[in-house]
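Let me begin by presenting the structure, written as structure tokens, before commenting on it.
Every protein chain of the complex appears in place save one, which is left out.
Order of writing sets the chain letters: A and B. Residues in each chain are counted from 1.
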Amino acid sequence: MGEAGSMSQSADDVKRILYVQTSGAEAPERSATVFFLAASGAAMDVEVGIYFTQLGPTLLQKGAPETLRIKKGGVPLAHFMEQARDLGVRFYVCQPSLDLTDLKMEDLIDGVEMIGGAAFNNMALEADRVVCF
Amino acid sequence: MGEAGSMSQSADDVKRILYVQTSGAEAPERSATVFFLAASGAAMDVEVGIYFTQLGPTLLQKGAPETLRIKKGGVPLAHFMEQARDLGVRFYVCQPSLDLTDLKMEDLIDGVEMIGGAAFNNMALEADRVVCF
Partner (left out) sequence: MGEAGSMSQSADDVKRILYVQTSGAEAPERSATVFFLAASGAAMDVEVGIYFTQLGPTLLQKGAPETLRIKKGGVPLAHFMEQARDLGVRFYVCQPSLDLTDLKMEDLIDGVEMIGGAAFNNMALEADRVVCF
């Protein structure tokens, strides 16, 4: 690990999955899977990111994770979201989707990164797999 | 085929596609594509699996394939599903999605395998392509 050779070896070995989330607070039953799978991946030392597009950014609105429940009487979305973040999953938001959902970066929870279309395509090409919801 | 060398050659050559199905019986118009494409793939000697998550498991409920019609007056979903199974397509169900859809394994048609998040991520990484619906 401390040597350049093994570090580059290790860098080559790191797998990356990019998740894409298109549904938002309007479809609570579609909100948890991406965080559940992303957390599973991160726990396996896969480098995981989630790209929120279309209605997806509404899941990141301040207050949404705590109030949104996947199922009546179930745990709030925050449970799954925090698990993913604690394991190092990164959250990306699509710039035009903020427009679409009438949200501004300051309306979102902390730590979300805004990216454009070119950055998304590069990230998709650099990932080993892209999994879309 | 009978020799180790050619078998490993052959193993390398086998392509794999993992399909993901997120819609269920609530959206019949979204139910057939995955089976149609999976069957096409299997007929091309691609190793194909379908992972049913979110509302997808409701397509696997006993009785659903026979009664669900993609389009009014069209053939039932069973037509597409059986074609896929006959060609060797494997069906996987996501454990938390059973919970979400209030289904138990015994409510589902025979031959479905339940997998967790880590198994899904491994399967996605091992597949050549992941195609999500």
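Operating definition for what follows: a residue touches a chain if its C-beta (ideal position, glycine included) is under 8 Å from a C-beta of that chain, and two chains touch if they have at least 3 such contacts.
Please read these numbers as outputs of a predicted model, since none were measured by experiment.
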Sole contact to the chain not displayed, among B:Ala25, B:Ala64 or B:Val130: B:Val130
Absent chain, residues of subunit A that touch it: 20, 22, 53-55, 94, 96-97, 99-100, 116-118, 120-122, 124-125, 127, 130, 132
Touching residues (missing chain, whole complex) on subunit B: 15, 17, 29-30, 32-33, 36-37, 39-41, 43-44, 46, 70-71, 128-133
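Note that only the chains that are shown with their structure count from here on.
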Whole-Å separation of chain centres (CA-atom averages), subunit A against subunit B: 25
